[in-house]
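Missing here is one protein chain; the remaining ones are kept as they sit in the complex.
To keep things simple, chains are lettered A, B and C as they appear, and every chain counts its residues starting from 1.
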């Protein structure tokens, strides 16, 4: 008889299993599944206690996926296109918690555009992931607003309209963290997720996540094949938690690496690839996206970061106790005050 | 007894009066009134027959103004934030007509953001004017989404969120004509309007239009004073209708002028001011807006233009007769077809 | 083996979603239909693309009853996940077919059990592994065909239809079916009583779904503009427009007399449709419950500014996202009272696939005639399932364009007219549309208070008079909307009112009630709101009125109570909603239970 292998745990004393969700009901091979797996790993690696995360989503295949990770976290799978508002309100309940939102390209770029843009401009502290497949998966293969001009889909004809570029939209709305990745590039997705989870404010991740059932033709810009053939990473990204920082110094030769210090003391290391890219310049990011569009690349990596802006909830100067744990004496003004108030009327 | 002065008319045989609307009920000095006046003049100058224009708006002081010009045009003052959809549908009724939409910054950048962005990305053929005052006029002075960070308004406190930049939004959505102007700069407004009315596709005009009642403090970025002090025109713009073109050649010294040929044969002349600016480059436009934001200028003029993209209605290959004039034989399939259709069922 | 039961039972097939079983199921359905046997097929599918359990239930009924039944005489399962439940669902004496690779206990001796070597035969079919699941489905088609007596020729016809005549696809599928049928002949011994036999009860019928019919109806109604946003179960309505419009409505030089636009959401979809309607186009949008909710503000604009637009609601079960792939009649009160302020909306209630076609064009006529939003409430059952239906009838009246004035008309009137003036006493004003070049044509539309000439006003009397005219217009609508279908019954004291997709269940329930010695019962199928004079007369005539609905709250009963307060005491609800189409048995029992009180 063999003794069972000891279960591996992280610094929070939890095993990988403590981060899992229900079995996925998405199609086999769906990009969304790999993203869910990377979320599990990233949270495990970061030693996040699942109870300290809230999950949000809209409606769509992508929006189902919060059920498939972090079963021990509170979550709300809301309305199509309205994750932004639901999450915005919920963020005030207990500001010690972190939030992950999962949306689809239809959910965010079509019906949810307005809410998305406004959540971003308020710098709401949330990791906002768009699982972008250029198509409506759950309703069976109509064009989403990120579909490329000229895409042909069964029953739908040819798309005529310019695609929405989620990263461009986030930048235009003054997002403080903008990244693009590809579900086929698991390592990058994971490291970006870790950085996003440590970010101070809204972190928008536009992850190309192929829909194997409705939009995976080789020449479609949201397919696995196209993504693999056209991915052009800006850098090799690694995330160094606050505590590990010192150990990892010196691993890289001078000048080959750019360090970005996060608000929480951790560091994002960006290893230079072909060219050096400075993600702290918004102008750079615009330029990069503009040339991406002209050249038809899938540029991935951290496009823009700014750790210095106050987050939405910070602007409110809230009490330290989570609001949702306040009780009567804190919430109802004292009895004496009512007379003063009445005296203020005429 | 003096004989009355002969009424001046344009090439359409119409007098200025034929372009007017009802008396304005907006506040005296409201920027929106000056814009309405420039629309009247631009249409008069362009010899447009008012019956060949449709007017649209949402809800707000700005959105009332279509009642104050072009009384002889059809118009629809729809719902708050929904001008985009109403106009999009109406554009199909008779594609020989032109369309002018008037919206406010609240109407477009707050509640109407999603619809605006999608109308733009479809390149709907309309002149889309945002009368931008950074405030909700009609509801008495709340922050709109274009209010600058730090703006103080009575009863509202201090704005905390990054303003929406209408031109940036239009560009991000691949608008084919993007301009910014200032209601205090009547000449520029008028010339830009003429160019926009000749544009092939969506023409977005973000016009800073001070609200004298609720947001005209000297240091507010949407006030007359601030605008006058900070306006930095990109060029001096003049519009040359198709027929006049030849006559006007040679009026400018070599190299001081940039010409943009419009789809309908007219020309936009951009006289160089301090620097030369090429409005056919989207990258330039992004850069310009980014530096505007950093430097706190009110850069005005034609930021971007692209005359080569098909418009929304063109992508449909419609019959030449206006759709709304088609009758039974064109609209109802012939009697014989019904049997074929039934045969196609099982 | 008990006595033979021919052409009178239900078959339910349990598979895995996304495995391609739909082709197999409709093939069976169509084959039965081609054999002349009245049938219905209902797809009970999950809100998922691949992997969850899904069922398809076919009813064969020599008597022509095509409502869903709770009892399953024949059950087929290919899904280990639902196996136990499927097994339990077989009626005593029934037949249970299962994929023999599922090795789960079968502890029932009261039924016939037939294993099927599905995996094995699929492997033998020599197709790519990707196609094996799909081919596996053809195995049960063949085995069922053999065991129930379905004519293989009709199966071939069904395949041929499905694959649009493509020989290779037809043949490869048919080969599997034939092999499976042969296998069954040799290996299975029939011990259950259920089989089918040729009849002649489907001639003069076709098979179609309500969404296709609605789209075709709209096309024959001269539809010019549609804007939509994808949502189950409405998407196939708009998608059918995309299929059929190019075939039916392009000019000889290939130009379009129409435009269909996928909007960014439902607010925009209805807004575009209203913009087009204002512009003078025959215009519509199609959606389901969540979309209707999002259209609330715009619906009020159309009501008040008097813009023609047709809004199809293919209902699914709610509230909220609910079960997006299950049926209900739950949006009636919302649609009727949609939008803030005073208003009642016009609602059409198609009760069959053919009526989806008919209301497809009639709704456009009514919208233009009445210058108002017209809602058409279908549902998932009607919209997405294949039904036997009378062929579509070419419209018997020309396009009704309503009171539109063009240049020549205005000329005759010397340009004197009022956009919101009740010139004819029917509450319906005249209108002009953009492009009309007459100098007095233009008017300025708005959702704000306006006078007879569309000028802005806040005057109290003007407001009230205009609203009174809108009410009058609603009364005119009462005379124009489709009248109810009434099935009188001599000496009846009890009436039943139903609408929409529940008709087959009610029709059958009438027979069951008779059998059970229940009360004599007249039946009215309501086809529209406002409630026409005929419907009011019917209600007045009977002592008790049962209102049968597939919703929790008795929504039509709520509306009729509000509309006919004097009659409200008569109303009794027979309503229930669990996502599945109502059964006749349930209707009968719901009525009998209340009769006994």
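As a working rule, contacts are C-beta pairs under 8 Å (C-beta built on N, C-alpha and C of every residue); 3 or more make two chains touch, one makes a residue touch a chain.
Please read all numbers here as calculations on a predicted model, not as lab measurements.
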- Query: Which residue, A:186, A:273 or A:323, contacts the hidden chain when the whole complex is considered?
  - Reply: A:323
- Message: Out of C:333, C:476 or C:536, which residue would touch the omitted chain in the full complex?
- Response: C:333
- Among listed residues C:303, C:417, C:444 or C:542, the absent chain is touched only by C:303
- Query: Among the options A:30, A:61, A:90 or A:285, which residue touches the chain absent from this view?
  - Reply: A:90
- Query: What residues on chain C make contact with the chain left out of this view?
  - Reply: 46-47, 288-290, 292-294, 296-297, 299-301, 303-305, 315, 317-326, 328, 330-331, 333-334, 336-344, 446-449, 458, 460-461, 463-464, 467-468, 471, 551-553, 555, 557-559, 561-562, 565-566, 568-569, 571, 576-580
- Item | Where the missing chain touches chain A, by residue | 49-52, 54-55, 66-67, 71-79, 82, 84-94, 96-97, 114-115, 118, 313, 316-320, 322-328, 330-333, 335, 337-338, 341-342, 345-346
- Item | For chain B, the residues touching the chain missing from this view | 25-28, 59, 61, 79-81, 106, 110-111, 113, 136-140, 142-143, 145, 155-157, 213
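Going forward, only the chains that are shown with their structure count from here on.
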- Message: Taking the mean of the C-alpha atoms as each chain's centre, how many Å separate chain A from chain B?
- Response: 35
- Hey, how far is the Cα centre of chain A from the one of chain C, in Å? 40
- With chain centres defined as C-alpha means, what is the inter-centre distance between chain B and chain C in Å? 43
- Going by the touch rule set out above, which residues of chain A reach two or more other chains? 110-111, 113, 145
- Message: Please output the residue numbers of chain C that touch at least 2 other chains, ranges allowed.
- Response: 264-265
